[in-house]
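Shown here: the complex without one of its protein chains, the others still in place.
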Amino acid sequence: MADPMRIRAQASGDKAIVRVLMSHEMESGQRKDAAGKIVPAWFIQEITASHNGKVVMTSEWGPAVSKNPFLQFSVKGAKAGDKVSIKWVDNRGATRTDEATIS
Amino acid sequence: MRQALIPVALAMVLGASPVLAQKTASQGIDEYRAMLQDGNPADLFEAKGEDLWKQKRGPKNASLEACDLGQGPGVIKGVFVSLPKYFADTGKVQDLESRLLTCMQTLQGFDPQAIAKTSFGSGEMANVTAMATWVAAESKGMKFNLSQSHAQERVMYEVGKRLFFMRGGTHDFSCASCHGEEGKRIRLQDLPLLTKNPGDGIGFAAWPAYRVSNGQMWGMQQRLNDCYRQQRFPFPGFASDATVALSVYLGVNAQGAASIAPAIKR
Partner (left out) sequence: MFRRLTMQNRRQAIQHSAVVASLLSAAGWLPTAAQAAPNKAAFEAKTVQEAVKASGGANISESKDVTLTAPDIAENGAVVPLGVSTAMSGVKHLLILVEKNPSVLVAVFNVSDAVDANFATRSKMGQSSDVYAVAIMNDGRALFAKKEVKVTLGGCGG
């Protein structure tokens, strides 16, 4: 299973700023290995963010997003103690979900 | 010193474009680095390192929680800025990564030679790096304060100094070739002068670091290894006396500098 994400969610007024670091190669499919063969593309394709169980944001990514990707967004109507959950799915169908509490 | 080099940098990098002449390339790079500070992928390795420390692993199925990194078993906070130092149980001066190998051997039953031979970034070597990242993070912001009270610590300092100035390899480089003078630079990378304290978060005080160019987490051992590669020297052994001696030299010189490890680097 993929390594866990690091999710930091900080309350700020009536919003929460969410910063996520995901552990993923994000292989672009452009690189060649030492033998000259293309290293196949392997990257996170879909992100789903939820606040207290309700989906608040989705995002689609291409292979250009950097390795060990970073994502930042702001959830409205959020307060300390609420739960934020992030799920990613990559182009191989692997998935990872992690949760954090807004501080 | 750096100001004189900026026109050269601009000309090289920007092809004498008039538009960006108002903001120097140097300032632009500083802004870029500042934008990356929040959200350092080193966090991922830190988290992994902390987990590994607490997990029962190895042939002895034990955790590393009893490991003594210099301030007693299991004490993590503050140890990073006091390493390398002399350890009575092994009778040698050790840096963080060699000490992790010692503990992985004595507490968990791992073979340190096998780990030392493993490539950076894979297998147990990657685990050592992750744990080093976490241990360093627990001293973030603290000032380096290496001991020189034990005779062996002083010897290692002198050995490190000799190694620092020793020229060799196909290009007759020494560490001092790049790090022995003020104001040197390779392309847009400033090369700190390491014969004295280069300042907070610079040089010894900036590793382990996450390198964005290759998405790798590097400990000080890998940093030294890569320096030797660039000098066209044979690779030093992982956690060898030579690398520890250099770390003592750099660490003692950095006395009083605040650690920013784990940092984020190009």
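By written order: A and B. Residues from 1 in each chain.
Keep in mind that, in the parts below, a residue touches a chain if its C-beta (ideal position, glycine included) is under 8 Å from a C-beta of that chain, and two chains touch if they have at least 3 such contacts.
What you are looking at is a predicted structure, and each value in this text was computed from that prediction instead of being measured.
Peer 1: Which of these touches the unseen chain: B:Y32, B:F165 or B:F235?
Peer 2: Candidates B:Y32, B:F165 or B:F235; residue touching the omitted chain: B:Y32.
Peer 1: Based on the whole complex, identify which of B:V212, B:A242 or B:A258 touches the chain you can't see.
Peer 2: Answer from the full complex: B:V212 touches the omitted chain.
Peer 1: In terms of residues, what is the contact footprint of the unshown chain on chain A?
Peer 2: Residues 15, 26, 28, 30, 45-46, 49, 51, 54-67, 69-77 of chain A touch the chain absent from view.
Peer 1: Considering the whole complex, not just the chains shown, which residues of chain B touch the missing one?
Peer 2: These residues of chain B touch the chain that is not shown: 13-14, 20, 23, 25, 28-29, 31-33, 35-36, 185-192, 203, 211-215, 226, 230, 265-266.
Here is the rule we use: only the chains that are shown with their structure count from here on.
Peer 1: Roughly how far is chain A from chain B, centre to centre by C-alpha average, rounded to an integer in Å?
Peer 2: One centre to the other, that is 29 Å.
Peer 1: Under the definition above, what is the set of chain A residues touching chain B in their complex?
Peer 2: Interface residues on the chain A side: 3-4, 6, 19, 21, 23, 25, 66-68, 70, 72.
Peer 1: Sort out for me which residues of chain B touch chain A in the complex.
Peer 2: 38-41, 43-44, 47-48, 210, 212, 215
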